[in-house]
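Take this structure first; my questions come after.
Only one protein chain is missing; all other protein chains are in place.
Showing subunit A:
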Amino acid sequence: MSETKLRNVVYCDVCSYPPDYCEFTGKLKRCKLWLKENHPELFTKYYGDSDKEVDAVSSKLAESSIGEEREEKLEKDLKRLQTKQENKEQRELAKKLSSKVIIKREARTKKKFILAISGLEVFDVDMKKLAKTFASKFATGCSVSKNAEKKEEIVLQGDVLEAVEKYIHTLLEEKGLKDVKVETIDTKKKKKPTETPAPAN
């Protein structure tokens, strides 16, 4: 098998495009950082020497024939796109940081509980998959359903509140979101307000 014939294309980790097209995604800054770190030889190829300013870079890339006027317009558009994208990312991050995960424990019968986990959808979590993981991890029934506010929540049978809380913390930490609040709500039957945790099933 000859390995040489196929091109090995590098895809940018940030925007998933081949690095040629990073400039069109509006995430150019982060793309460049990534490329510099991981593929310095490509970085010099596309962006010239690293010390140059962004303007020099794009003008170098733009040795093209579409005329200066159009080129200028294109650059302007790209810049606008970039700022837009950056703002969007910031907004999203802020939204993520300000939102919180709610784990609710509800009593079903005396000794049995269900957990309802909501507020995860902001964090790009695949709910169905997570439900599956929970189901096999805790050996209980677990499913995704819609709650009163028409938002998706994970319903988990069995009293495993602490373990779930821990798991979600690690999950969010993996995504680089350490400071997200995870709130636990304990709703118990009115007759028994004492702190007697049911034995874990």
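We adopt the following convention: contacts are C-beta pairs under 8 Å (C-beta built on N, C-alpha and C of every residue); 3 or more make two chains touch, one makes a residue touch a chain; residues count from 1.
The rule is short, and it goes like this: contacts and distances are computed from a predicted model.
Peer 1: Can you work out the missing subunit's protein name as recorded in UniProt? Choose among "Translation machinery-associated protein 20", "RecA family profile 1 domain-containing protein", "Ribosomal RNA-processing protein 42" or "Nicastrin".
Peer 2: The missing chain's protein name, per its UniProt entry, is "Translation machinery-associated protein 20".
Peer 1: So one chain is hidden, and I want to know which residue out of A:S16, A:T44, A:T83 or A:S98 touches that hidden chain in the complete assembly.
Peer 2: Checking the options A:S16, A:T44, A:T83 or A:S98, the one contacting the hidden chain is A:S16.
Peer 1: Write the list of subunit A residues that the hidden chain touches.
Peer 2: 1-3, 5-9, 15-18, 20-21, 24-25, 61-66, 70-71, 74, 77-78
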